[in-house]
Each structure stands twice: as structure tokens, then as C-alpha cells.
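Submitted below is the structure of interest, expressed as C-alpha cells.
One chain of protein is taken out of this complex; the other chains stay put.
So that you can tell them apart, the chains are marked A, B and C in the order they are listed, and the count of residues begins at 1 in each.
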Amino acid sequence: MAHKAGPMNRPLWTPGVLVMLVFMFAGALAIIARFTGGIGYVTNLTHARPWGIWVGIDVATGVALAAGGFTTAALAHIFGRHYYEPVTRPALLTAVLGYTFVVIGLLVDIGRSWAIWKPMFNWNLNSVLFEVAMCVMIYLTVLYIEFLPIVAEQFKGRMNLPGILSKLNSLVDTILQIADRILGKVMWIFIILGVVLSCMHQSSLGSLMLVAPTKLHPLWYTPILPLLFLTSAIAVGYPMVVFETTLATSAFKLDSEMHILAPLTRFTIYLLGAYMVLKIGDMLVRGTWVYLLEGTTQTNAFIVEVLFGVMLPWAMLLFQRVRQSAKGLFFAAALIVGGVVLNRINVFIVGFKPPLSENGYFPAVSEILVTLGLIATLMFIYRVTVTWLPVLQASKEVRS
Amino acid sequence: MQITRRHFFRFMGAAGASVAVRPASAHAWQTKAPPDPFGCLVDLTRCVGCRKCEEACAEVNGLPEPERVNCQCTIFEKNRRPDETAFTVINRYYTGKVDAFDKPVPTYAKVQCMHCQDPVCVSACIVGALTKEDTGAVRYDVTKCIGCRYCMVACPFEIPAYEYFDPVTPRVMKCTFCQERIKETGGLPGCAAICPTETITFGRRETLLAVAKKRLKENPGIYIQHVYGEKEVGGTAWMYISSVPFETVNLPELPDAPAPKLSETIQHSLFSYLWFPVLLFGVLGAFMARCNKGDHKATSPDKGGA
Amino acid sequence: MIKKMGGIVCLMILWAAVCTAQVWQAPDQEQAKERAKEVVPFVKEYQDDCRISRRICLMDAGVSLDDVKEVYFLLDNPIIKQREDHYEPVRFAHKRHAALVNDCSKCHHFRPKDENALETTRCSACHQDSFNPDHPERIGLKAAFHQQCMECHQEEAKGPVDCTGCHLPHVPDHKELVKLPDKPDPIQVTKACLECHDTQGEDMLKTAHWLWRGPSPYTTGHRKDILHGKGTTALNNF
Partner (left out) sequence: MPKKDVDLKHVAQNVGHSSRATCGACHFNGGGGDAIKHADMSRQLLTPDRNCDIHMGGYDFDCAECHKTRNHQIAGKSSSVPVAEGVVSCEKCHSDTPHYSGGLLDHHLNDHSRTLACNVCHAPVFAKCKPTKTWWDWSKAGDKNREVKKDKYGQPDYNWKKGEFKWEESGVPDYTWYAGYMDRVLMGDKVDLNADVINLTNPVGSIHDPLSKITAFKIMKGIQAVDADHDYILVPHLFPKDKDDATAFWKHRDWEKAFQAGMKEVGLPYSGAYKWKETWMYWRVNHEVMPAEMALSCVQCHESLKGDQTCNRCHQDNRDIDFKAIAHKGTDFSYMKSMGRDVDHLIEKTDYINFKALGYKGDPIIHGGRFKKLPMGYKAPAD
């Protein structure tokens, strides 16, 4: 194995990072407002529309886009394609951060944030949300465990806490050593567990909306919604890796990883294809295509989602020329990511139409600021992490 | 929407049923409705729109007094929904009926929690803060609630409301069926007790169903021959009979299948005894063992996680 | 001494006043109150015949206004009050209704099955407690009154159909509701009232009793004016 991941050790305070800080600050203000004035104070949510972008984007989309973590792990570690290992670490980091922010987003969104631990003791086994919550909770733990070796690798034998904490150096170091050793032996359990948990809750996120047959537009409401969520999550995994790796490599001016990314997207043709077949097949079987030309926001959103988020990128990937070009690949990946994002937004927001108290929903500015702030924080931490921890493929010299 | 959704509801029901039978390990979905619940029958032909029920409800449940409770002048101009300050509201609908002088005849319709037989909110609630009681009431326990509002997403009647402006301890607010009152012998919900015209009839659901059917049978020209809530979403404790189509008074057309049936069937098919995750774990483990044969340090620590 | 005497005399007068106030009774009203307290035995079975047959039956029996012995009722039955008691009793001019409607079967729609029973019986004989599980279709007394009265008033476009057209609500005890310091000034009191009764406060400011002027629709030459009244233009000779 020729590659070796290492810290970037690049200057942190670039203009892009400063922009992120501005969004983080604005988001923080909005969150303070939410915890002083209540959810109603910062959002446009109503009794009929209890879930907005905090659930639709922060949670549902966050979970979907973090799918890169388990899909690459499955590929590289379970199915033994070690060639793809260089992308597992950034994908893992994205997953760790993604899920962490799903939880933070939930803390903002649920009304009684301080009671978030209650599902651990009050089980409702009928509740889809309970299953999702349990999976996310356990999976987040698994992700941290999987991430621990990276921390250990960086600080093992090099613990240097400042000031009074320096006395703990040796203790922490010992813990890291032991953890690293034990984890090495059992890591396979966590890797498989991660994949299993992901399959469970990625699909269950789709089941969430199955309780509302009269509210979700028939174009999306289907008994196979969980299957669609699972397949789309699996399909978006590699494109998401492509997407973020391309962004990261171009941001840090690293070598493009085309030699890994291009073959990776060959899997996507099958995965996305399977999703596409299911989605369109479902539409045909249930006869919901009759709605397509209704011309409402919802049907238009569906058309955009399927056409530009699924069919177009799938067709693009069929061409080797696209797969080989960094730009083409990035564009196709971005379309797929966008398609899944739009799908989650459609299912949770656009397609959700309470028939009795019809009132439109558009997120309030402060509501958007919270979401943007969370995303900016996520990116900032990603940036900080890759700067100091061995996540990304280190520079050329190391690799050669 | 030009295309009726009923067709799709049927499809859902069939799909849910087929999912239910397929996995051998899963039990067929069974209703969890209490054996002999209380209910209320709302006869819209009797309601005069006095809004006494709103007033009584507010008093019994310690809610703020309804707006302009003694004056029905302008309140009916807007279509109201129950919210965090009112568990029940009366709306006025002009459905096209006219009296002998060609004056439009109003129909008043009460809205409150329907206390479904198999409530989807109860099924949805992550912590079981909502429960279906033996009385028939769907009870909310604030001490368990985490404020996720999934019940509100789930409810086909759009009933649960939320204290959006409480930053730390918001509650889900909905009709309690005056659970504490009806538990006692002879106890009545506040609204039923005060209703001057007995628009609301309180009693055992079975009895009420018989009463409703008797009224429909004896006055075929007056009533629509349908008891709303007998079968809708698997049946509701609160039922309506009316002389105007139910859609015209904002009672939605709903499938007969209990709302939680599909999601619960899927959940239990896949996750009872965690058979599916365990199976998946085994399969993946086998794959991992096979694919990494010879590669003796497949999961060496320096690889980092997945 | 004289002062003391004066005091005693005053006390006596006061006492006498209190006594007479207690002694005074409106005779017809007292009689109706007594009658309203009666609870008659519940009629379990009734004869479910068509209203037309009922009417003809009554007419054939020669039931007429002369048979209406009870001229005036106070609808204040304990059956109603045992559940909720929010309203003051309704005055019901029985004989006047009988004279106007001229069809007893309009209200006395069924009769007890017992052949020895009277042709017409009280509402409260058949309609008692609501939601009686043994008679689920039988509506309670309160609902029977309301359905009967309002339906007919609406049909005939005569008589009140609103709540206060027939009865006044009980005024809730304000002892606990009114939060005032001892010896409040009038402004404080007004504020306290307006805290709950703000619309009523607004209403009050528009009334003739407050403004001492108002519309004069029954004064020739000034029928559209709104400014006449004691506070402005009214004249008198006393």
C-alpha cells in the first residue's frame, strides 16, 4: 500500500474559513434566539407543519450524505477492495461530523432538548423514529470508535497537553495505546456493525413518512419508500466521496485522486441504476405518473429530482469520457448529491401537504441561518481536523 | 388535485398487507384498540354554533377563555384549527344548502382530537408519551415527551398543536377527552356536558355506533348515510354524522386502514427479534472473512476505521 | 343619650328594612320556583306514534286551551342543574305558547305507553339525565329544551334563538377573580375590570348611558341625528 494519510499542516485562516466563521456566528445568534424565544420565534413552523428544514435538511439530508462513510467502508474493508482505502478516512470523517451535526441539529429542533436522553429509557418499539434514534445513537458511537485510531495515530506517544493538564499526558497516552491495541483486534465488528446500522436507519428514515399517507404527495408516498431511501443513500455514498474529495483536493491543491475516484463511480452506475429502476418502476406500478403533468410545485420538484438528480447523472456516468474527466465526474457527482438532497427535502418538506390546514411553508431567515451555521461549523471542523489529523492523503513526496 | 387519492389509499393497504404476510417471522398486524372504549357522537345537524363547548373545554383544561365567547359575530369568518390555546373549535361552513328564503344555511362543525382506535400518534411517538387508554382517550404524558413533533406529522386530522413559543418546556397540546373526568362513573367530557343541544352524545363507542346507525336509518332524507369515524383510519372514538358531505366541513377523506398499520408492519417484519440486522451482520461478516482471506491484516489498526 | 337613641332607632329601621326585603316575594315566581323543583318519575316506555296521529288524538280528545292549567313555568329542574349550572332559569309562558302554537303535539310529541297516563306529560318525565346508557337515544332534559325551543323559534322566525335571549348566565363569583389592594382608587378598579372585560369597556364608551347622548330615531325631524340627549340638546320643564 503506497498511500499514507497525514495531517495537512496548512494555514487555517483562509478567506473561505472566515466566511464560514461569519455564518457560524449568525447561526449561533439564531440558536440563542431559538433557546430564548422558542422555536416559533425563529421558524415559520405551524401546527400543521411541524417539521421544516431543520429536520428536512439538517437531519434527513445530513444522514443521507454521510452515507459515504458506510459505503466506502463496506467496499474497502468488507468486500476487500483495499485499493479504495485512501478515501475511507475522509468519508469516515464526513460521517462522524455529519452524524454529530445531525444530533446537534436535533437538539435545536426538538422542543425539549434537555430530554433527548429519554428515548433510551422510554422505548416505543412501534415507533419508526425510535428505531432511527437508537440506530443513529449507536452508529454515532461506532463512528467515534472507528475514528479513535486516527486520533491515536496522531497523538500516540506524543501527548503534550498544555499547562496543568500536562500531568495527564502519560495517562491519556496509555489509554490511547491500549485502545489502539484492543481496537485493532475488534475493529471488524464495528465496521460491520456500522454498515448494518446504516442500512437500518437509512431505510427507516424513509419509513418515517409512511405514517402520513394523506399528507405526503402520492408521487413520494409509496410502501417502498424505505427501500428507496436505502438505495438512494447507498447510491449517493460514492458520489458524495467524489464530491467532497474533489472539493478537498482542490482546496488544498493536492493531487487529484482520479485514479481512485474514476473506478469508484463505476459502482455508482449500478447502484444509482438500481435506485432509478425502483423509483421509476414504483411510479409506473402505482400509476402515480398521472400526477406528473399537474404543474404544481410538488410535481415539478419531483420531475427535477428524477430528471436532473437521477437520470441525467446516471446517463453521464455511462460515458467513460465523463468518468475520466475530473470536471465531468465532479459535475455528475454533484448532480447525484443534489438529487438526493432534493429528494429528502421533497419528502420532508415540499411533498408534505397537510390537506386540512393548507398553509405554505418557507423557512424563516433565522431558520435558514441555523442550518447554514451548522453546515459552516461542520465544514470548519472538517477543515480543522484535516489540518491536524491524518485524514487526507498526504502530499506527493510522502506517497512516492 | 384532480385525481382522487382514494385509489392510492387502497393500493397502500394492499401493499401493507402483502408486506405483512411475506416474512414468516413477522406476526400479522393486530389492532391494539381497547375492548370497550368510550366515544362521542357528534351530530352536525344539531349543532347551533354556540361555542359553549369551546368555553367549557377551556375551563375544564385551564386554557385561556376563547375569543369573543358570547358573540358569534365575526369569529366564524375565519376557519380556525385547534391550537395550543384551544383543544376544540367550532367552524361554520356554508355548503350550498339554502333555506326556504334562499338564505344559505350554515353547518357548524366541531374539531378536536378524534381519539383514534389505533392512533398513529401513539404509534409514532418515540418515547411513548402518547398512549391509548382503556377509556378510549389518547393521553399525552408531558414527562416523557421530548418535543420532536412526530405525532403532529403523523396525525391525519392535524390535531396536535405545539407550544412553539416556549423555548425550553414546550408541550404538545390536544384534546384530553377529559380523561380524568370520564374515568369516574357518570363523568362527562366538558364539552359534552355543556352542549345545550346534545350535539355531542357521550357513551360507549359500540352504543354510539348503534345510535348513529339508528338515526341514519330513521331519517334517511336528512343524513348522509355514513358514520364518519366508524372505519376511517381503523375507527375513531369520536364519530360524526351529518347532513352535508363530510369533506365540505373539513373532515378529510381517509383510508379505512389503520394509519400505523403499514409502518408498524414494516418495522416489525424487519426488526422483530432483530432477525434482519443479525442476518445482515452474519452475511457481511462472511463476506468480509472471504474477501480478506490471505490478507491477514485486513483490519490493521493503522487503516483507521471505515 | 339622644345620640344613642338615634343610633338605636337607625338600627331598628335598618333591621326592619332588611326584614321587609327578605319577606318580600313575588307570588307567581315563588309558586313557579316550587313547581320547578319537582322531579317526576321517569317514563321508561313511550308510545312512538306519528306526530300527526298524536295531534289528531289530542284534538279528538278535545284538549283545548281551557285544559292548560299551568300558565307559567320556570325551567329550573334539578336534573339540569346537577351537571352544569351556568345559567339562570328560563321563564316559560306555557299557556301563551299553547295559545300561539295551538297544537299541543308540537311539543308533547309522544305519550307514555302506560294507558292510564295523561295524554300530555311534562318534558322532564321522559327527558331526564343525558347519556343514560339504558336509553342511549333519549336526549337529556337540557337538550330536549334547547332542541325544542330553538328549532321551533327558528322555524317560526319568532322568539329568541341566542343564549341570552332566554336566560342570563350566572355571574361567576368575583371574590377570587378581582385582585385589588384594600381601598383602591377608582382608576385601579376600572383597570382591574378592563383586564378581563376590555371589549365590554369599549362597548360601554359608545353607549348613551355613558355619553348622555345618542341616536334619536323616534324624534321627528331628527331621526338620523346621533347627538341628542340629556348631555346636549334635551329640554325639560322640571
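Following the convention adopted for this analysis, a residue touches a chain if its C-beta (ideal position, glycine included) is under 8 Å from a C-beta of that chain, and two chains touch if they have at least 3 such contacts.
Since the structure is predicted, the reported quantities are computational estimates derived from the model, not experimental observations.
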{"item": "For the chain not depicted, the shown chains it touches", "value": "C"}
{"item": "Subunit C residues that touch the omitted chain in the full complex", "value": "20-21, 24-29, 32, 64-66, 72, 91, 93, 95-96, 98-100, 164-165, 168, 171, 174-175, 178, 180-186, 189, 192-193, 200, 203-204, 206-209, 213-222, 225, 228-230, 232-238"}
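Just so it is clear, only the chains that are shown with their structure count from here on.
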{"item": "Contact graph of the chains (line, ring, star, complete, other)", "value": "line"}
{"item": "Greatest separation from subunit C - chain, by CA centre", "value": "A"}
{"item": "Contact pairs, highest-scoring chain pair", "value": "A-B"}
{"item": "Whole-Å gap between the CA centroids of subunit A and subunit C", "value": "69"}
{"item": "Intercentroid distance (Cα basis), subunit B paired with subunit A, Å", "value": "33"}
{"item": "Centroid distance [mean C-alpha coordinates] between subunit C and subunit B, Å", "value": "40"}
{"item": "Contacts with two or more other chains, residues of subunit B listed in rising order", "value": "none"}
{"item": "Residue numbers on subunit B that touch subunit A, as the complex places them", "value": "1-3, 5, 7-9, 11-12, 15-16, 19, 81-84, 120, 122-129, 144-150, 152-154, 156-158, 160-170, 250, 252, 254-255, 259-260, 262-264, 266-268, 270-271, 277, 280-281, 284-285, 287-288, 291-292, 295, 298-306"}
{"item": "Subunit B-facing residues of subunit C, complex", "value": "83-84, 86, 130-131, 133, 136-137, 139-140, 142-143, 146-147, 150, 161, 163-164, 199"}
{"item": "Subunit B to subunit C touching residues, read off their complex", "value": "46, 48, 50, 52, 56, 68, 70, 188, 192-198, 201-204, 207-208, 210-211, 214-215"}
